[in-house]
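Missing here: one protein chain of the complex. Every other protein chain is in place.
Order of writing sets the chain letters: A and B. Residues in each chain are counted from 1.
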Amino acid sequence: MRRQNFSRRGLLKTGAVGSAGLALPTIFTSSASAFTNAPTGSSVTLGFNVPQTGAYADEGADELRAFQLAVEHLNGEGDGGMLNTFSSKALDGTGILGKKVEFVTGDTQTKSDAARAAAQSMIQKDGAVMISGGSSSGVAVAVQGLCQEAGVIFMAGLTHSNDTTGKDRKANGFRHFFNAYMSAAALAPVLQNLYGTERKAYHLTADYTWGWTQEESIAAATEAMGWQTAEKVRTPLGAGDFSSYIAPVLNSGADVLVLNHYGGDMVNSLTQAVQFGLRERQANGQDFQIVVPLYSELMARGAGSAIAGIPGSQNWDWKLEDEGTKAFVKSFGEKYGFPPSQAAHTCYVQALLYADAVTRANDFNPCAVVEALEGFEFDGMGNGPTLYRAEDHQCFKDVVVVKGAENPQDEFHLVEIVEVTPTAQVTYAHDHPMFAGGALGECNPGA
Amino acid sequence: MLGLERKDTLLLIVVAAITLFAPIILNPFPAGSALAQFNAGYPDLMQRFVIFGIFAIGFNILFGLTGYLSFGHAAFLGIGSYSAVWMFKLLSMNVIPAIILSIVMAGLFALVIGFVSLRRSGIYFSILTLAFAQMSYNLAYSVLTPVTNGETGLQLTLSDPRILDGASTGGLPVTSLFGAEMRDTTTLFVGPWSWDFSVGYYFSAALMLVAFYLSVRIFRSPFGMMLRAVKSNQQRMNYTGLNTRPYTLAAFVISGMYAGLAGGLLAAMDPLAGADRMQWTASGEVVLMTILGGAGTLIGPVLGAGFIKYFENIFSKINDGILHQWFAFMPDGLENVMVAVIHPFIGKGWHLTLGIMFMLVVIFLPGGLVEGAQRTGRLFRRRDRNADHVESDAARQRAAAE
């Protein structure tokens, strides 16, 4: 973050609220306008709520970079990035509906409480009309609930739990990122190709909501293709030393270890599993294998050479070959000097999708935006043809299956793409049992 | 007045006036100006100021008076929040039953945990309370998910029964006090300024004033005297044949109930209860608030709570863009230097600033912010040096006790 080139012009704030208040003392109640934080001046404020402290701070920093890039492109600065490849041509680089895009930032601390406080302050103090970002499902669900109540749109950042668009789905909330079910559905055929159908899996699962949905999804998908499940073991979040959980794996009769961990837990459990020599071992006459269903390329760096050959899934990878990806990687890479992470990609796309929806609806009203996004089909954003499904506000698109590289040329080539799983294979019914129990409710414009 | 001495009444009136006009005092800069960044007068943060004020006042009753340093007080905050949200889910969106239940539940837990923990003193007591709180946090995050909804936190859903209110249709219902919605806010525009007056804030502020008043009464009562005696020399108390445990336990339960009230209010303002509220860092935070403001003083904990919450919510939001805006008047080179110098301390660096502030306060103002205020005050009115001030009174007692 130290060497960034900010365009000064892009940051000068227009006294939108100030000019509104310059009139004689008058009393307004908050219900004066049709919806929460209706932009009145020549600019519109978006709120980017990312983890800036805590374990996911680096991911948050990358999300913030992507948001800044998106704002530049929306305001017609820079090379336009994915605006040039986006199938919808409503955006023309003059901000949103002619209003210049400004943004405020907040720190989620990866805690539901702090994230809600930060979002509240952006809504109440800064007049944000949309909140985006985040790097964990707990935070996403909590902030999504808040946005629903406050009457602003929530464009989820990195959140992978089924619940975000499952039992905790909300009318004002939208998720572009994929989920645990999709990971499992994309990964299972690849695992079958790599390791066959005669396998016995041992699950180590982070003991909280995301871990459980990940475990449930991957176990169901692998069992469907003939694998057996030897054991499902829950590990405390942030355990650090996983030796007591890894040691019994060797004797359990299992021949695949599935690590349903993310972030620091993933780095540690994977490194330690490799240290225990699991991968040099034979079990049931086959080589022992390790699988990490959800990859985070930023965090994978922390595991170093331990990830070589380990399969997993990603929402997107900068090495994809389509035009949208190339355009985004080019503008991001030229601005910051390194390729974007999948967290950055999803946040960038979400910001653009929101702006596009507002433009098509010709209205900032959350209900109009919801209507414009529901059932919206688009392309050119890096994942092929994509649908924002109306029933649960989840994006359906291709999923990338990756594998740790054996000899990476640099730290950006730690994973290589194995397969791009087509949309059809990861699509599920909106009332699928793993996503049941929730209701979108009605969109809430607030005020 | 109200059974208080003159100077205490004065203090109470000052505090009441400040809380009453907080929406104006906390928004000193016109909206849209460059300094508006430092405005703190929006409902959510003001509510947090007073709610964490309650939490710290309660903690101070235990720590400031008896010297028992609990490192697990956040558990009661969490229990209060969970109870309140369950009340919203099952009974009614009215905040009164929710808050009553949160105080009662926190009190019950405090009774049990206090009864066990108070068998030890000093750091052994601190570790016992820490252990109980960490156990609650870890279980709430994982195994107890059916009750607490784990990582995400307990929240309202459309399908909740809400016996008194009946099933909700459309959007989620909002918390209210007999029809007055907590989130209702009236915004007043005066010239370039804008001030938010929110129902939730004034409801919390009223409860904080009650809590503050009760704490003043406790500080000045024979019971408070007894607690101070425990702090100065428990052994001597025991030798005189007096069993101090009931007194300390009472203080523990009272301060647990304060924490429960704060937790219930947090849920009433924003009906979500996360497990993070019970983590040891949250317990540490209230310790920091109290010591930072001035342990054992009446107003100190409230100041400390405001100080920390201000940092958390205001400094974390300053980003490089805003810095560039501030220094835009400078020549480009100088502007970039200024931004580069300040950059590590704002935004994602707010923890660093907070850490440095702690150290400075502890090193140079052992009595906390209250002592700082007194020193400044003394500079300006030297003649009153001997005047007997409420806070210096308490501060001296603290010094004597150590």
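Operating definition for what follows: a residue touches a chain if its C-beta (ideal position, glycine included) is under 8 Å from a C-beta of that chain, and two chains touch if they have at least 3 such contacts.
Methods note: contacts and distances are computed from a predicted model.
Student: Write down which listed name, "Aspartate carbamoyltransferase", "Phenylalanine--tRNA ligase alpha subunit", "Putative ABC transporter subunit" or "Tetratricopeptide repeat-containing protein", is the UniProt protein name of the chain that is not shown.
Tutor: The record for the missing subunit names the protein "Putative ABC transporter subunit".
Student: Which of these, A:259, A:299 or A:369, touches the one chain of the complex that we don't see?
Tutor: Only one listed residue reaches the unshown chain, and that is A:299.
Student: Looking at the full complex, which residue from A:79, A:223 or A:334 touches the chain that isn't shown here?
Tutor: Candidates A:79, A:223 or A:334; residue touching the omitted chain: A:334.
Student: Given the contact definition stated above, which residue among B:134, B:175, B:255 or B:297 touches the chain not shown here?
Tutor: Of the candidates B:134, B:175, B:255 or B:297, B:134 is in touch with the missing chain.
Student: If the hidden chain were put back, which residues of chain A would touch it?
Tutor: Residues touching the hidden chain, for chain A, are 54-58, 207, 231, 233-236, 238, 240-241, 243-245, 247-248, 250-251, 264, 267-268, 271-272, 275-277, 280-281, 298-299, 301-306, 318-319, 329-330, 333-334, 338-339, 409-410, 412.
Student: Provide the residue numbers of chain B that touch the chain removed from this figure.
Tutor: 67, 69, 116, 119-124, 127-128, 130-132, 134-135, 138-139, 141-143, 234, 280, 284, 287-288, 291-292, 295, 344, 349, 351-352, 354-359, 362-363, 366, 402
The rule is short, and it goes like this: only the chains that are shown with their structure count from here on.
Student: Can you give the whole-Å distance between the Cα centres of chain A and chain B?
Tutor: 34
Student: Under the touch definition given earlier, write down the residues of chain B that touch chain A in their complex.
Tutor: 30-34, 39, 42-45, 48, 138, 141-143, 145, 149-153, 155, 158-159, 170-172, 174, 183-194, 196, 270, 272, 274, 276-277, 312-313, 316-317, 319-322, 324-325, 328, 340, 343, 347-348, 350-351
Student: Show me the residue ranges of chain A that touch chain B in the complex, using the header's touch definition.
Tutor: Against chain B, chain A makes touches at 1-2, 4, 6, 8, 11-13, 15-23, 25-30, 52-53, 57, 60-61, 64, 103-107, 111-114, 116-118, 120-122, 124-125, 136-138, 141-142, 145-146, 148-149, 163, 168, 207-210, 234, 236-237, 439, 441-442, 444.
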